[in-house]
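Input: one structure, supplied below.
Removed: one protein chain of the complex. Kept in place: all other protein chains.
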Amino acid sequence: MTQWPRLNMAAGPVEVSPRTLRAMSRPVLYHYDPAFLELFSRTEGLLKRVFRTEHDVVILQGEALLGIEAAAASLIRPGDKVLNLVSGVFGKWFQDFIDRFGGETIELAVPYDEAIDPEDVRRALQANPGVKFLSAVHSETPSGTVNPIREIGRIAHEHGVITMVDTVSGIGGELVSPEGWGVDVAIAGPQKCLSGAPGLALLAISPAAWQAMEHAKPPLTASYLSILDWRRSWIEGGKFPYTPSVTDIYGLEATLEQALEEGMEAMAVRHQAIAAACRAGVRALGLDLWPARDEIAAPCVTAVKIPPGLTDEQIRGTMRDRWGVMISPGYGTLNGKLIRLGHMGIAAHPTTLAAQLAVFERTLKDFGHPVQLGAGVGAAMDALAWP
Amino acid sequence: MTQWPRLNMAAGPVEVSPRTLRAMSRPVLYHYDPAFLELFSRTEGLLKRVFRTEHDVVILQGEALLGIEAAAASLIRPGDKVLNLVSGVFGKWFQDFIDRFGGETIELAVPYDEAIDPEDVRRALQANPGVKFLSAVHSETPSGTVNPIREIGRIAHEHGVITMVDTVSGIGGELVSPEGWGVDVAIAGPQKCLSGAPGLALLAISPAAWQAMEHAKPPLTASYLSILDWRRSWIEGGKFPYTPSVTDIYGLEATLEQALEEGMEAMAVRHQAIAAACRAGVRALGLDLWPARDEIAAPCVTAVKIPPGLTDEQIRGTMRDRWGVMISPGYGTLNGKLIRLGHMGIAAHPTTLAAQLAVFERTLKDFGHPVQLGAGVGAAMDALAWP
Amino acid sequence: MTQWPRLNMAAGPVEVSPRTLRAMSRPVLYHYDPAFLELFSRTEGLLKRVFRTEHDVVILQGEALLGIEAAAASLIRPGDKVLNLVSGVFGKWFQDFIDRFGGETIELAVPYDEAIDPEDVRRALQANPGVKFLSAVHSETPSGTVNPIREIGRIAHEHGVITMVDTVSGIGGELVSPEGWGVDVAIAGPQKCLSGAPGLALLAISPAAWQAMEHAKPPLTASYLSILDWRRSWIEGGKFPYTPSVTDIYGLEATLEQALEEGMEAMAVRHQAIAAACRAGVRALGLDLWPARDEIAAPCVTAVKIPPGLTDEQIRGTMRDRWGVMISPGYGTLNGKLIRLGHMGIAAHPTTLAAQLAVFERTLKDFGHPVQLGAGVGAAMDALAWP
Partner (left out) sequence: MTQWPRLNMAAGPVEVSPRTLRAMSRPVLYHYDPAFLELFSRTEGLLKRVFRTEHDVVILQGEALLGIEAAAASLIRPGDKVLNLVSGVFGKWFQDFIDRFGGETIELAVPYDEAIDPEDVRRALQANPGVKFLSAVHSETPSGTVNPIREIGRIAHEHGVITMVDTVSGIGGELVSPEGWGVDVAIAGPQKCLSGAPGLALLAISPAAWQAMEHAKPPLTASYLSILDWRRSWIEGGKFPYTPSVTDIYGLEATLEQALEEGMEAMAVRHQAIAAACRAGVRALGLDLWPARDEIAAPCVTAVKIPPGLTDEQIRGTMRDRWGVMISPGYGTLNGKLIRLGHMGIAAHPTTLAAQLAVFERTLKDFGHPVQLGAGVGAAMDALAWP
């Protein structure tokens, strides 16, 4: 049987705190047990605070992708114009959903090491009257980049456009705010910066988005993809549309509690500090970062170009098998071009950063890459702003 | 904070063994970690043995209902004739999915305390040439009844009809066999007789069902509802269509291991023995069972008519709040007519049966219902065949 | 590998709540980690409240027996007269310790189905001037009996005698109070009515007892048996005499928290209600209780005489191996004469009582003993006073 890794420094699912893991081992309750109903409601309350929103929140019982498809399925109808912002693999992927539900895609794309310029969004909306929805990815985990959702959201709202934003790996790395950022459907997940387990999609729905779902012709109901079911059945009627994933809800409650104990602002500052230190460490090793500019580098992962002469398998395979540190490869079309050093959730910590870089350095050196052992760790620790 | 119950004797999610709960508290792995890939494959192998099938198995990352909708979404196309068997709430529910995906429903219905007669299926198929799919519920948890799927499946296959069977609460209570029973798409869940946690849909897909999915116009791909994605991406390509629910997979592996250690035959015998004893106990209390005949009573729950003069809230509320035993109400249109004494998974045991009946008796008596305390427990223990 | 039981209804160690078990799976801290120091102190505070005392408490890092021997080792010196009250196996056992440390035993004994009469204690103290210590067992788990410690302690104090009381299975079953009962060294354990795990000895030490330990010639220090080490090193100096059992302390903290959430009075009432119901159930089966009178029957276990024609192995072996219910045999000289139905900690609950009696009845009947199935459970549930 394959040895388990010592450190999961991947791009998600990430390490989960022992406390959350213990919470997930609580006895399984019947979903209509009064204790579970209470726990579920309390969890929704915590989720609102983590989202920093007064919008309704909805917890879909499947991985974050379910939330993304559900947003499309619940909103987009044949002929609807959707401005899809593409700065990476995930942004591009969304077009599949626009297509499936009959939308008409207007694509605004940049190279995958870049971020969307809000002014381009403005221009696109001006050039394309009648755009109904805008879809965007806050944090493009595959590229290790972030888009300026706040500015984009505001411009969209100025144009009366409803926004759907994938902030799965964004929340926790920045101070997300649906209202402040003009996000009508925010889709998050527990398994990235929040340090939870995968298996749930976390949504915050603005009144405008609810209205759009109710007015969709026809509204999507009686489906695993329906967000409205949760409004009509659960929020208004106290009945679950289907059996919730009890154990995952236990984990989510614990995850959110810990997030709020730290504070969402402190959590964002921490991720950003570790990410900046990681970049300093990588540069000190003479390696190139994938994102074109530091300003758009993600707090959640640091994407590093694979140095000439080395392969993804060599670096990642050795780090995992010999040193017990699991990192992530490039995803989709980026595979083979970069590796990703993760620093999300509880793994966004000086100890795990130092461990990861130390093992990375040694691996590079053992494959003949000219590296001064300790240079990366030293530069990272030197650059690290820590309370 | 509401006190948790002592015993979860509900109609599912049911009690999960401490061993499975511990398995669910293992550290969360990156889904492409070699240790997770190995674990996932091993779990699929265990699932085949639990299904007693050589068909491909697919684990969808959402509650069992996702599997049911996915089957409809992957198979049914506009104009397809679907013979839908309705002997309860769940059977009726399936029509929503037939409608959504454009199928034409031919309904074969019986009262909800009855089961489908296979000969009626034969007659319906003869009367309706061109039926492409048959949908059926093996174990109607809301009614505490079972349908004779083996006979129904064989008749369907004689007519070249592809079958979709919800055996979510059926597997483990009887010796299910997709090949032997003529089931093309079997949909199960861990959270009933298998004693696992909710959050996954377990499917076994016959070659004919795969072919029908591939030939659907168009095939459903790139969707959370797609079963084909798992074939093309995972089975053939080793890539997950999306992030699996790592913790739930840990739980499933442990759940299946324990099922196989007991043996599927022993598990079915155990559920049937406890169910028979439960019925004996209920009858000794002078109460009426909901199912019209013992032959169609489900191994998973015993549905009991609420005695005149008492209410669901009185019985269930008192059992839960005062005595710590959670049982289930009637579901949907059956609400208020019956209560359900659960005996699934590890709760299908003499100790939990006796505890449940003892508390049930005392509750009835305290509300003035004429009951000889001990009569139900005694009759149940007397009737109990136990190895 | 032997199957684990479904219910641990033994005379201790008993079932531990899932919450406590989870607490015991927390990461192991260095014992001088500030978080552990804080946790240890907090646990001592909780222990005081569970003991309902203002006395110092000491947690020895070994099973309760360590606490009993430590009391003897710390107090008794050659020539000291000790009045040892013997109403069972444990009381008799204490003489070994008096002997080891050179004390002179004055024994006051009654048959093992009886309890000590406080007036006999008074007479013994009057007849034996110069008695320095009195040793007594509050709850004689092997006999299922309790001694009237409150009255005994007061009489001892009137005579200036220092008392050592084993209340390992007594605390939680009655409202123990060192001050109110005149107990100078109270020795408890987590693994009985408190529903914790075994491995620690819990002591409450009166000022008089401290003084006696300090004045012992010589005082016992620098030993695993020393109670004074904990005073001098830990209470006064903040240094542990040796490494504490970190995991057991986690478990103790959780155990005590749950005890206090229930309330010590409610806990005692619960144990007594279940014990009374258990006795009613046993009597309804036509069996004889071991204790001579109900007034001295213990809240923690019900000792039942083995019916003629049956053996301990038959009853206990079948209950354990076939039905999954573990109960206890007679201990020491009582072995073969009685069995003990446990109802301590979380197992002092109607559900577990009913389950235990149902399985007991069936076992008796299967061995040919004339029993009306359900009679015991019914009588118990009928007698049960439950809030």
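So that you can tell them apart, the chains are marked A, B and C in the order they are listed, and the count of residues begins at 1 in each.
Assume a contact is a pair of C-beta atoms (placed from the backbone, for glycine too) under 8 Å apart; a residue touches a chain by one contact, two chains touch by 3 or more.
Quick caveat: nothing in here was measured; it's all calculated off a predicted structure.
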item	value
Residue among C:21, C:76 or C:371 that touches the chain left out of view	C:21
Full-complex contact with the absent chain, from C:132, C:320, C:343 or C:362	C:320
Among C:247, C:272 or C:372, the residue in touch with the chain that has been omitted	C:247
Contact set of chain A toward the excluded chain (per top definition)	6-7, 18, 21, 25, 322-325, 349-352, 354-359, 361-362, 372-379, 381-382, 384, 386-387
In chain B, positions touching the absent partner	18, 22, 25-27
Those residues of chain C which, in the complete complex, touch the missing chain	1-5, 8, 10-16, 21-22, 24-35, 38, 61-66, 69-70, 96-97, 100, 191, 197-199, 222-225, 242-248, 251, 320-321, 326, 328-329
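Basically, only the chains that are shown with their structure count from here on.
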item	value
Chain A and chain B, separation of their C-alpha mean positions in angstrom	34
Centre-of-Cα separation between chain C and chain B, whole angstrom	45
Per-residue multi-chain contacts in chain A, two or more chains	22, 25-27
